[in-house]
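Please see the structure below; I have some questions.
A single protein chain has been omitted; all remaining protein chains appear in their positions.
Chain IDs A, B and C follow the sequence of writing; residue 1 opens each chain.
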Amino acid sequence: MCAIIAINFALPRLMPGDPVMNLIGEDAMVTPAQLAEIRAKIGLDRPVTVQFVSCLGDLLCGDLGYSFHLHGPVAGILWSRMSWTLLFAGTAIVLGALIGIIAGALSGWKPETRRSRAVTCAAMAVSCTPPYFLAMLFLAFFAFRLGLFPAKGYYDVLTAGSVVHHLLLPVAVLTLFAASRNLLVMRGSVVQEKNSHYALYARAKGLFGRQILFRHLLRNASLPVITLVALDFGFIFSGALFIEIVFSLNGMGTLIYDAILARDYPLLQGAFLVIALLVVTANIIADLLYGALDPRVREGGV
Amino acid sequence: MNPVLEIDALSVTFCGKQAVHAVDRVSFSLGGGEILALVGETGCGKSVIAHAVMGLLPGEAQVSGRIVFKGRDLLALSERERSAMRGKDCAIVFQDPSRALNPVHRIGRQIAEPVLIHGAGSREEAHRRAAALLERMGLSPPGNYLPLYPCQSSGGMNQRFLIAASTILDPSLVIADEPTKGLDPGRVREVEDELVRLTGGGRTALLLITHDLAVARRIADRIAVMYAGEIVELAENDAFFDRPSHPYSRGLLQSLPEHGFVPIPGSSPSPVSPPPGCRFQARCRDGKAVCGGQHPDLVSAADGRMVRCWQCR
Amino acid sequence: MRAMDALKSTNRGAMALLAVFLCMAAFPSLIAPYGPSERSMPYQAPGPEHILGTTNMGNDILSELIYGARISLLVGFASALLATGIGLAVGLTAGYFRGALDEVLMAFTDVVLIIPKIPLIIILAAFLRPGVGILILVLGALSWESIARVVRSKTLQVRETGFVMSARCMGFPPLRIMASDIVPNIIHVVLPKFMLATAAAMISEASLSFLGLGDPSMESWGAMVSSAFTKGGFIREMWWWYLPPGICITLCVLSVAAIGFAFEEGEGTTVRVE
Partner (left out) sequence: MSLSADRLARAYRNGFLPGSRRTVFRDLSLTIRPGETFGLMGNSGAGKSTLGRVIAGLEPPTAGRVCFHGRDTALMNRSEYRAFRRSVQVMFQDPSAAFNPKKTIGTSYMEVLDLIGTPRPAQKAVIAGILESVGLSGELLGRYPHQISGGQSQRLALGRILLLDPEYIVLDEPTSALDVSVQAQILHLLKELQSERGIGYLFISHDEAVVRFMASRVGRIEDGRLVIEGEA
């Protein structure tokens, strides 16, 4: 976490060009007078350590800086957009983990069958496709061709039904993407655990067929997937940003996209900080979950 | 009395790049309450017999012969019928308990599991039986042991838990596959006591598979010595250790510490292409011409033992 | 055994596919019907002149597609090579010498592991307006951590084996032990990771150019999809514009990743009755 704050602090100062321009964003409309005033306010004339301390202080108060492009504090802008993205990405990540674990377990249990091979190949193809392209395919087919779903926005009117209707397609795309990545890991994990001694012993106790998978292997084999889901959080979240852009959803993805086009650096940095914070949280949750599922970790062993 | 287990001309071949003849026409029988020790060196096929009886061999193994368990030929049964018997009528105790126990489940759950699988009782009933079993094994109060995970107790303890999980349903046949491997001497004795206690009622038969002759000597009723996939000698415990017949048996006993570590020269033949005559002939001191040419059969000798040797007739 | 055969055939298919893309990348001028800067009528549908039609600028889509292979493969392989190099060096050092050095290196690795890559790359790219070189550097410098972790854990295992211990005991110098005894015995876990890192870098490149943050001088597949999306190709359902580059990305990444997975499964554990 400290490292991320440090990166965030260092970035605008190390990058080529005028740090003030870097800090406020190039395309923002400011007069030279304003520029000088900002320079004094940010305190770039002070020593670096002092700057760092004041920067930390700002962060603790939840102040992420000011977007001169959108004329508002970054924290506020991010907050209003983020809840939607979290709803959308969170649903997909949870669904994707569940679907990936179950489907991966089944396909790893009998990896030679035709169905298992087909599922694995499909998962590989999906996980090798950039999420935005997948989103475009879904959008073109289900929304443009079949007209089943709306093509943009989170809702027409703010009712649960409308939100679900609008979110179904993007959530499906992201779930598919996340699930296919988890599936591949889960499948490999099950294939490996299947050969372990305790699986053989489970058979020797009289367990039959899939009973062994569900009673014994599932929990052991899903441990690596938990780690993956946590580490993948940032990646899947980024995927969500791209999908938002394609579906024109008014969340963080579109916000970042606009910020890039407008070279609105404070906003970009703030967004990065928030995403990093989410990833760290996800990893802490994963660690707790891992400890709950694996007694060896609690014992401080392997 | 009817034997619990009767094995007749059992052969197992693994078909890989080269066909490996792991077990070659092995026959023996085992009565209730009896302990038969199958001894021999690494790669002689003793563990393969254990897995064949349990039906746990991998797919590329070809099994022929008959394995008759309480009057039913196991090789003729379907996988579902066999799994209904595993853990209930016949059970196995593996070596290396820390790998055979599932690391993420509690000991209590793992001991109680067979009761649930075979529909022998409710969840409470299963836990009650697991606790009672541990108590009988001298592990009391059982409440101290049931909530443990395998990583929280020692190898010897885990081996006793594994025996408990295998025998909670009182199977008629227990196979112990190297149950003492890697344990410290004191722990070995505890595991031995456990195994002897099992057969005490006279109902359960124990097939003990081990490379440790000392363990076999202490607890087995009869000893079967395997060499290169075959049984070369089958005799009562005392008769075997006092007067081993087969040259390999004699060599094996000579290499024990109490006889001064006298080695057998040479090494075992390859299981891919075993020699045509007696398989021990190349390492045998009293080998004659007939030994290299013709394969000896396992025949009865004096004092009821069986020996596979041209010279011991 | 059937599984092995299936594995081999997937692998062969993937290799053939990769070979096609490599040819496209190596000799684009021989294969492509038009040069990268030749222009004709914009927004043409597929026809005999232009098999896949033209873009809003009047560039031939098929030719752009063929030229695009180069940047994708270059960025993918070069940054994966960089990442593997760093990962191998860090992992070997940490795993072999252990102790405080190990702890420092692994703490550093954990930090890199947890940083969300794509958002950071977006910021860097936004600040730097990158060319191919910087893109490779940034992607390579940010994706070595999983390789380092795998290499370290494997090194920890291999260094405890008898042959490494006796090599140390006999007085072979550490660098020699690493190169001659450790690396050959861990390379089978690095190779699949290298292929997967390549695949990941290719996706990242495609994602960045979709945001318009790629190398402006070269039209990559991601940039093609992006311009189809922003310049009206998508809304007008001109599928021949955005579909082929997207499919190319998928197939190219897939071929690389499939080879990586095949390596990984080939090294997987096998059942043994002892």
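Definition applied: a contact is a pair of C-beta atoms (placed from the backbone, for glycine too) under 8 Å apart; a residue touches a chain by one contact, two chains touch by 3 or more.
Bear in mind that the values here come from a model prediction, so they are computed numbers and not experimental data.
Trainee: List the displayed chains that the omitted chain touches in the full complex.
Mentor: Hidden chain, whole complex, touched shown chains: B, C.
Trainee: Which of these touches the unseen chain: B:Gly71, B:Gly119, B:Gly200 or B:Pro263?
Mentor: B:Pro263
Trainee: Which residue numbers on subunit C touch the omitted chain?
Mentor: Subunit C touches the chain not shown through residues 161-163, 165-166, 168-172, 180-181, 184-185.
Trainee: Since one chain isn't shown, list which residues of subunit B touch it in the complete complex.
Mentor: Where subunit B meets the chain not shown: residues 41-42, 155, 182, 184-185, 211, 213, 251-252, 254-258, 260-265, 267.
As a convention for this text, only the chains that are shown with their structure count from here on.
Trainee: Applying the contact rule given earlier, which two chains have the most C-beta pairs between them?
Mentor: Result of the pairwise contact count: A-C comes out on top.
Trainee: Using mean CA coordinates as chain centres, what's the gap between subunit B and subunit C in Å?
Mentor: Going by mean C-alpha positions, subunit B sits 52 Å from subunit C.
Trainee: Quick check: what residues of subunit C touch more than one other chain, meaning two or more?
Mentor: Where subunit C meets two or more other chains at a single residue, that happens at 271.
Trainee: Which residues of subunit A touch subunit B in their complex?
Mentor: 196-198, 200-208, 211, 215-216, 219-220, 223, 293-296, 299, 301
Trainee: Which residues of subunit A touch subunit C once you look at their complex with the stated criterion?
Mentor: Subunit A reaches subunit C through residues 3-4, 7, 11-12, 15-16, 22, 111-112, 117, 124-125, 127-133, 136-137, 140, 144, 184, 188, 191-192, 195, 231, 233-235, 237-238, 242, 246, 256-257, 260-261, 263, 265, 268-269, 271-272, 275-276, 279-280, 283.
Trainee: Could you list, by residue number, the parts of subunit C that touch subunit A in their complex?
Mentor: Against subunit A, the touching part of subunit C is residues 2-3, 6, 111, 113-120, 122-124, 126-128, 199, 203, 206-207, 210-213, 222, 225, 229, 234, 237, 239, 242, 246, 249-250, 253-254, 257-258, 261, 264-265, 268-271.
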